[in-house]
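Could you have a look at this structure, given as structure tokens, before my questions?
The block that comes next holds chain A.
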Amino acid sequence: MGDLTNDQFFYLITVVKVVVVFAVLMTVLAYLQWVERKVIAHIQVRPGPYRVGPHGLLQPLADVIKLITKEDLIPPHVNKPLYILAPFLAITFALLSISVIPFGPTISIAGRETNMQLANLNIGILFILAVSSMGVYGIALAGWSSNNKYSLLGGLRSSAQMVSYELPLSLAIASPLLISNTLDLRQLVNTQSGGIWHWNILHGPFPQIFSFIIFIIAAFAETNRVPFDLPEAENELVAGFHTEYSSMKFASFFMAEYANMITVSCMATLLFLGGWIAPWPAEYGSSYVPVLIFAAAGVISLFHGAQAHLKMDKITFPVFGVIFLIIAAVFLLPIVQAWLLPLFWFCAKVGAILFAFIWIRGTLPRFRYDQLMSFTWKFLFPVAMLNLLVTGFLVALRP
Partner candidate 1 sequence: MDVILFSVFAIIAVVCAINVVVQTHPISSAISLVGVMGSLAVLYLLLGAEFLAAAQVIVYAGAIMVLFVFVIMLLNAGAETKEGRSLAVQLLGVPLLVAFLGIMAYFVQRLFPSSTMVHFGGFTGGGVREIGRALFGAYLLPFEVTSILILIAILGAIVLARKEMD
Partner candidate 2 sequence: MMSQVPMSWFLTLSAILFALGVAGFLFRRSIITIFMSIELMLNAVNLSFVTFSYQNKSINGHLFAFFVMVVAAAEAAVGLAIILTIFKNRQTLNIDDIESMKN
């Protein structure tokens, strides 16, 4: 590694990073669906996927195999070029915005420094906004090209909803940017360093709690999640804009939706919750929190394994317990703490927001379309403007 020039090292490490991020992202997308099904099942007091692998952990694999081997049917009445283009656009723009998200601080590999990020743009936030505005095309073209009135209605409604909720989203993003005074995502996290009282949600001349709430509501609407998922509701519009799609194209729309969820959760973490910064500084012991969490999970799994009734549980619970204890021990090694701890905090915060997404899906009913549109234009957009006004006023007044 020592005799590579800086340019060659940069290209090599970028290729490695792209492969790692892509592999991890695809696995997380598949298992996010497992987590969603399990959490919603437990909210509805039923076990959820349980048979395919221990606790249904191989269910995503079964789903992937099913979707790949299904017949890839192109109905004869569709507009073929647009029909094939639409899921491609949806998944491309959904994955593109992951490429500027920083997962951790600058680390050094083999003596040279590199960021835990694929590309550090100094207009990072604008890039993510731009890519998410382009994501509307995937859905609009899917609805149009299917030549089916349910798809057209679903596509039009979904596009109008996404475009309308972009306005409060952008205003809610502008408020913490006024406080942090930068558009660069890495700089944004660095201005929030120090502890939970420095995070944008609690710090500054005007704590950004309202912006956070507006951002989360607008993010639900942008990603077409409950309670704003009328365009793809199964009991309203057959299946909305993806009625005519099957197999891998259908899977592309779902992957795009989950990737969008991950993107807005990462954005909320970076803008409001301090990115990879621990809630209290490391000298007060925040490095031991992941150790404690994983050790507790391991002990609880072992306890349940000792008291299990089913034969399968007698094997799987102790195995999970041992795995969790090993992970807890890994967090104690000082050689990985430099990059593993910030990554843990980042993933914990993103995971908390994703859990909130899934929790709300299991709890709330959905909005009617006119209620949804009047909510954004008559309530959310004026409130977001007022929030930006107050934030700007207080930022200008501080010495």
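A word on the picks: all candidates are chains of the complex that A comes from, given by their letters.
Definition applied: a residue touches a chain if its C-beta (ideal position, glycine included) is under 8 Å from a C-beta of that chain, and two chains touch if they have at least 3 such contacts; residues count from 1.
Note that the structure is a prediction, hence the values are computed from the model and not measured.
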Revision key, fill the gap. The one of 1 or 2 that touches chain A in this complex is candidate 1
**Study point:** In the complex with candidate 1, residue positions of chain A that touch it
**Key:** 81-82, 85, 122-123, 126-127, 129-131, 133-134, 136-137, 140-141, 143-144, 152, 155-156, 159-160, 163, 183
